[in-house]
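Please find one structure pasted underneath; my questions will follow.
One chain of protein is taken out of this complex; the other chains stay put.
So that you can tell them apart, the chains are marked A and B in the order they are listed, and the count of residues begins at 1 in each.
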Amino acid sequence: MSAAADVRGAAQITAAISGGDLRSAARLITRIEAADEAAAPVLAQLYARGGSTPIVGLTGPPGAGKSTLVDQMLAQYRAAGERVAVLAVDPSSPFSGGAILGDRVRMGRHNTDPGVFIRSMAARGRLGGLALAAADALTVLDAMGWDRILIETVGVGQNEIEILRHADTVIIVQTPAGGDAVQAVKAGILEVGDLFVVNKADTAGADRTVAALREAVEFRTHALGAEAWQPPVLKTEAAGGVGIRELLQAIDAHHQHFRDHPKQFAARRRSQARARLVECMAAALRARRGDDEQHDIFDDTIDDVVARRCDPQTAAKRLVDSMS
Amino acid sequence: MNKPPVPEDVSRAADIKAHLEDVSVKLSRTATWSGIETKNSYGPADVEGMDYARDLGEPGEYPYTRGSFPEMYRSRMWTLRNIVGYGAPEDTREGIENALKLGTAGINIVLDTLSQEAVDPDHPAFSPDAGQEGCSLPTVRDLEVLLSGIDVTRTGVAWHTTMMIYPLVVAMAKKQGRDLSKLLGSHMPDHLQLRLSVGNEITVPTVLGHRTTVDCLEYSSRHTPRWSLGCPQAYNLRERGVPASGEIALGMAIVKLTLRDLAARGVGVDQVAPSMAWVSGSDIDFFEEVAKFRALRRIWARTMKEQFGSQDARSQRLRIACHTSGRALVYPQPLNNLARATVQTLAALLGGVQSLETCTYDEPICIPTEAARELATRTQQILANEVGAARTADPLGGSYYVESLTNQVEADALGLLDRIEAIGLIKAIEDGTIEGLMDDYNYQFKKEMDRGERIVVGVNKFIPKPEPSPKRFSFDPKGMVAHMERFRALKLERDQTLLKDKIGQLYRVARSGENAHPAMIDALIADASIGEVWGTVRVASGLSYDPFRVVESPFAYPEI
Partner (left out) sequence: MAQEKIRCLLAMLGTDVHSKGIRTLAQLLRDRGVEVVYLGEHNTADGVINALIAEDADVLGLSYSTATYLHYTHDLLDKMRKAGVADVPVMLGGLIHADDEPALREMGVKGIFGPGSGMDQIAAFLQDVTGKSLTGDASSST
């Protein structure tokens, strides 16, 4: 196919997606998940149109009640007439590569609502590639014209932090059950959280967890100065819908903070773009085969640096040159 | 003496060899069906340290390992149950009368899936299910049709369902001016079991469900002391996927939490436990099931006495209501299920249960046909009259193997119970720990079948040639058509002012956290439907009126 035909085909798909064709959008996300290069020209066009939909990311350990929280947030957004898309990311089996994507079970009541679009995505064990695929999927959702986008991931690992960098507001969900707060601090997730939620706040130890989180958050933000956003620590009981209204208000307050501090918002957008560019470059390198056709060029270069066949600076230059 | 086959006969010889292998009877597994590894034989060393008086006791004596009553079936036979339920109340009534003619004891009714989940039969999304797998019973008026001419203070009806049936029966009794202290019958008020076996938080929210169980038991212990409470409903938990020890562990976890919460409301163990019966299954592994019933009675007795301070023997001696496992019955060659159900039934009798329903052989195919129902009844009659299964209490007691297996099932059950209680039962349900256990059990079960480590005749070995499918149960839908019309008409004709008043009161009571049962009963007397009553309780608990968010509440609730 010629480049011109590619662009024409891309334009058609772009128009369909912007025009509300759910199936075209869903199929494009499938191409993104498959790391299919055919998605690139469409994504290029969609990206140009996006950037205005606020994206909220949620993460937390398994069993923290994230899906239930998302379900309740959807209910309240819908009651206010807002149309919402959700990207729910779950791990894949490291043995088979398959996955059970079960987040929709807790959001089942929204299945019949045309104002809600939920897409599940399996991590597929990609090194770094997951964040890229998630970001591209967000580009698609962004172009579809939803009022809000939520992205939910499981865990508090490096992969999740990379995904969350694509969100404008990051919510860290914890439960009172022992040690989660400390874990969050250790995992470095404190730095990426704009809002902290202690869910299942009716169980024992909730106040202690809230206090521990507040202390840790204040310690961090103190160093950032008076102009910095002060991440609130909220309590919810997602199953009964308690605290959801306050959570949505806190999300709005965070958006308002960005409106009041355009420099901070610009910095957030720059850091999002930077993270994404780095991911794209890494992906581009990974797509190139090394001399032996077995490994990608990035892996091969790492080998060379480890074996001291090449120094890091020369290796980086070699990689950059290979991309031209 | 056989000559070696000539070449042209080789393939036929191979056929014969394969054929011989296929039909042979051989040991395919040394672990029990639940997975306990067994030995070639057992002896005194395997029951070392066992103390007869302390660990077994005579039948009818603490800790009741050998049976709950001294004379067992010589003093009182088990109750032969035959569960009926399909279509409109009139259809089920006809089925009950046919079952009684066959020799079933008492009236045993199952409701359709909608009534079981407190959803009205006119629900726009699920209406086709109304009356399909049980009787549709959305209002007191329907109950009056079903039990027309029956005095519920003289004839007890056993209800094989959890939600809403108790308030419905009490409402009808009150409406008829009966003395509630004489109300007879039983149901299965265990909502946590329903939450786990239904498998979702949407239809049966854990916390609200459990609160409703405690409400029901509190109300029953105060107002209807002769009503029996099938709690825990461990049968469904077992069928959902746990080993024999898991049935005990989960059931005990539910019972203990419920008793503790009742104690906090001032209802002591000896006020409620004598009314409780354990709803149990009987699976296919004969010795393991016998061991399970024995271990269960011992654990129950010791828990009631040692942990809850029971002083009343009636609280400590457990009554077991048993249904043979439907899960163990299979679709291919369904007549084989007669053999399975017979062994399960025998295990339950030798294990000393107080009531017993034998699953019909066509259970995996359809609602039981009349013919299959009759065979199930005859199975129990043959065991009772010809086999001698009822003659002597605990006939397997003292067997080294059975005593050792009883100890093993008990130890496994107590171990799992400890693990669940360390997490907290409610949390272990809400965070999916228990569903995970069940899913893992089913998954391993299927893997073992796929690998041939677990043989189910006709399913993964000895597979029969295709055969004509067995006859299916069917009934005339015209009863359901009339039933639905009657339901819609009632909604229009009832006293709307009274209804709104009672629904408003129910909402206020449920919001306050008080026992909602009296207000539920009053609303039902005012011709509210089960969906309306439960929906109102849900709204008062901060949930949606309709679990599936299809129907909006027709009521305006007061501001509180």
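Observations
Note that contacts are C-beta pairs under 8 Å (C-beta built on N, C-alpha and C of every residue); 3 or more make two chains touch, one makes a residue touch a chain.
Note that the structure is a prediction, hence the values are computed from the model and not measured.
In the complete complex, the hidden chain is touched by one of B:Lys17, B:Lys39, B:Arg391 or B:Lys447, namely B:Lys447. Shown as candidates are A:Leu74, A:Ile118 or A:Ala275; the residue that touches the absent chain is A:Ile118. In the full complex, subunit A touches the omitted chain through residues 22-23, 26-27, 29-30, 33-36, 92-93, 95-102, 104-105, 108, 111-114, 117-120, 122, 124, 287. One chain of the complex is left out; on subunit B, the residues touching it are 113-114, 117, 119, 125-126, 128-129, 132-133, 197-200, 202-203, 240-241, 330-332, 364-367, 438-439, 442-443, 445-447, 450, 458-460, 463, 469, 472, 547-548, 550.
Quick note on the criterion: only the chains that are shown with their structure count from here on.
Those residues of subunit A that touch subunit B in the shared complex are 63, 68, 105-106, 108-109, 112, 203, 239-242. Remark: subunit B residues 200-202, 205-207, 427, 430-432, 541-544, 548-550 touch subunit A in the complex.
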